[in-house]
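Each remark here refers to the structure printed beneath this line.
Every protein chain except one is present and positioned as in the full complex.
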């Protein structure tokens, strides 16, 4: 939907420099910009190419305030954030259709809110509740007594096990599995065989959580697995049973959290990290990619970066790598 | 289903102390117990909180035999195992419905046993066989000539490729893919292009195997990939073509086994472990999380724990980590 830059600037609280009535119709990268595009620059070295692009207008940091520009500039202290918000504003003209496809199969006891959209072949089991404005993609399966809040976006081929609850504004990408049984067995000492430990708990996901494609999140064994508000989980991440994740946590792709791990607010976890059972990441800790945290280990320190397996403070780890490299260079070749 | 503790004690072969006619209606953790709950304690330090909880009865080890308790105690040498069995007993009152949803699409040549349950949108292809009492979740796809035993539980959005066979009492979680093509190509030296090597073998899965959500198991290239009885596989695990896995093996989440790997009985593999082509884990070996086993490497020793990449005995690896840490501390800071 087309909007005048003065309206965009007002909505995103940016300071407008230049012609207020120029119209923008969508966002783009500098490279792919065309007439009507709104682009952004958060690094001064890219300002020139933004101004030279066909874009209609540019969101930029304070550094651009003195630039010569024939295009309107929207000056913001956080230009990337301002751009993300402008993108939402410009996309708002393309609302979801709120249709329920005739092939969706909805149990008579399920409750659907206003403006719910269900794709082809969607299954909604008994006693499930779907909030207002939530959209569910084709062939997704929503189990019995699942509760999904309002304005959620569930993509296709997602499976949500019974009794799972999702807050509002949750996004779940295709193929994700929520609320599956945890990995728990008891070995019979007599027979040597494993018997399944009951996996009958639940999974609770807070507001504004996003879960990536083909990620898996297990329900609690007897209690509850929890993911706090605003936490973002990438593709193919595994979350084990009884895990407790706080708010505003970021977990990159293919990371795995073993059972009963605890991740406090504002933790940042890189890709392919492994966290052992009951591993505990305290508030604001940061883990480098492929790190490994031993079972029951506690990592602490806001903003402290850990790396390696077992994870240690990154400065320590880098020093160890440097020492090892030096020793190998000094050692006489024997081959 | 409610049961008297004397009946539970008898079924799980526990020694009952206290009032035999107290009724329990379900299992719970100590934390979430309510009136009617059956809980367990396998560590003496938790006995007090179990006894102080609202639970109706407590399964505990021999250590509890002398405790003062107003609740019935079910004393067992393996309290966690006894609890798991009690959970099954108490859940048995909630049988699966054995309905075949009208939207399931079943090829006329497929054979369904007695008491089979098929969810919405399930597809059963030609010549497939589904055993008595097996349940298949919504939108799962069972390929041609697949054979599934009795009392299996296949969750939603599972795909089973043609000719795969599953034993009895197998559990397959949502999104898992069984019997897909292995990763095999031949590079044409002339063109430099990869051509697909035939992936036309099969996958055979034994009785009582459990496979986690979004796990993938490839069929053999020309021969058979096999997973033995009682083996438990966690979420997002990858099993390559021609892999041979024995009985009672445990494989934690996100581990990957390359083509033709061999895993003997009673092996325990942590999460995010990588096993190279034809890597071979002999009976009873144990691998720490994130370990890496080189192609063709053989690891041996019942109960021996290996860790690191390349995997080595854990005592050796820990010593190496300690030495490196000491050297780094001794080295003069140069930054």
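Going in written order, the chains are labelled A and B, and every chain counts its residues from 1.
What we mean here is this: a contact is a pair of C-beta atoms (placed from the backbone, for glycine too) under 8 Å apart; a residue touches a chain by one contact, two chains touch by 3 or more.
Everything quoted here is computed from the prediction, not taken from an experiment.
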{"item": "Option touching the unshown chain, where A:22, A:174 or A:305 are the choices", "value": "A:174"}
{"item": "Residue, one of B:157, B:225 or B:278, that touches the chain absent here", "value": "B:157"}
{"item": "Among A:80, A:107, A:193 or A:297, residue touching the chain not depicted", "value": "A:80"}
{"item": "From B:25, B:46, B:309 or B:331, residue that would touch the chain that is not displayed", "value": "B:309"}
{"item": "Contact footprint on subunit A, counting only the chain that is left out", "value": "27-29, 31-32, 77-78, 80-81, 83-85, 87-88, 91, 101, 103, 119-121, 137-139, 155-157, 171, 173-175, 208, 210, 212-214, 230, 232, 234-236, 248, 250, 252-254, 266, 271-272, 289-290, 321, 324-325, 327-328, 331, 333"}
{"item": "Interface with the unshown chain - residue positions in subunit B", "value": "105, 121, 123, 139, 141, 143, 157-159, 161, 175, 177, 180-181, 183, 185-189, 192-198, 200, 214, 216, 218, 221-223, 236, 238, 240, 254, 256, 258, 272, 274, 276, 290, 292, 309-310, 316, 319-320, 322-324, 327"}
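In this section, only the chains that are shown with their structure count from here on.
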{"item": "CA centroid of subunit A to CA centroid of subunit B, Å", "value": "27"}
